[in-house]
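Please read the structure below before turning to the comments.
Of the protein chains in this complex, one is absent; all others appear in place.
On to chain A.
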Amino acid sequence: MDDHSPLKRTPLHALHVSLGARMVPFAGYDMPVQYAAGVLKEHLHTRAAAGLFDVSHMGQIILRPKSGKIEDAALALEKLVPVDVLGLGENRQRYGLFTNDQGGILDDLMIANRGDHLFLVVNAACKDVDFAHLQDHLGATCDLALLDDRALIALQGPRAECVLAELWADIATMRFMDVAEADLHDVPCIISRSGYTGEDGFEISIPAASAEDVTRRILEHPDVLPIGLGARDSLRLEAGLCLYGNDIDTGTTPVEAALEWALQKARRASGAREGGFPGAPIILGQFAEGAGRRRVGLKPDGKAPVRGGAMLYADAQGHTQAGVVTSGGFGPSVDHPVAMGYVAAPHIANGTQLFAEVRGRYLPVTVSSLPFITPTYKR
């Protein structure tokens, strides 16, 4: 990214500033890293009540089949993602990955079937490249649009349903990964029951012109606090969720990243539509044979956080390399440091003791199952 280009602003920028947010550059946007409450309180509040996040920097993309048949858009998209898109029911959403010919991950995304079109949400830093990639490969079958007139907010936590039920009573009928259209404060919104915190919650796409008004009204609820990127990161890390660019990238495959669950049976070996996505021979080969390394959870034994980039060793002297930490920090809800990283196959079993190099010392860490918290998705 060009560090000299001016930072972009989301439709909620003025709201963040008025709430006293500390703003930082993120993926080309001027974004709130924390508000007055601070990262710890924001994190804990989200798991105890409801946290509101501005994720408008992410890309919202519409794929509309020229034939009018959603199956055509689904099959076209399946050429780029190892996901069962055809089997995705109307008003259902699922997690997906764009792969490359080497089996690496170009981006991760959400894919929703909206009846007459597919609706994608992609990472901010990747959205222009993703859109060009889609146009190159799907331009013949679909009309594409990268929406620049919609905001996206997430309301996450155990009180999220109750807060939104005051605006739209039917919200309680949605289950995890359902998508619906509803008016919130008379503004037509697209709501999905999803998020990236490990909590039950919703993501809400709002027309940009009304976004600040709707968001301000949701924030008036006593259970809701605005949450910055700092707590968003610690929440997703406790939930064992990957951050693109840290935990997954073009150098990691879905199997190495322990994201096998994102490849449904239809796309795996002997499935109805086996392969047919970039890097399929490599990825399906790793399914069968295993990969040489794997993303695992890491729990530092002591109190010192172990950050992304720290090298991992099998021994306390740093002689035998075992892998590298890709994300790490402090987990406020579990009250101890948490991390994840890639570890060579011989060391991936839960309970394996490894050593992370931190400031010249080798701190013991234990390979641990992910997530660190128990997710509360309403399945």
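Observations, loosely collected:
Here is the rule we use: a contact is a pair of C-beta atoms (placed from the backbone, for glycine too) under 8 Å apart; a residue touches a chain by one contact, two chains touch by 3 or more; residues count from 1.
Assume contacts and distances are computed from a predicted model.
The UniProt record for the undisplayed chain lists the protein name "Glycine cleavage system H protein", from the options "ABC transporter substrate-binding protein", "Circularly permuted type 2 ATP-grasp protein", "Glycine cleavage system H protein" or "Cbb3-type cytochrome oxidase assembly protein CcoS". Only one residue in the set A:Leu7, A:Leu40, A:Ile62 or A:Ala182 touches the chain that does not appear here, and it is A:Leu40. Screening A:Ala304, A:Val324 or A:Ala344 for touch with the missing chain picks out A:Ala304.
Contact with the chain not shown here comes from a single listed residue; of A:Thr46, A:Gln60, A:Ser234 or A:Ser368, that residue is A:Ser234. The set of chain A residues touching the chain not shown comprises 33-34, 38-41, 43, 230-231, 233-234, 303-305, 307, 329-330, 332, 337, 359.
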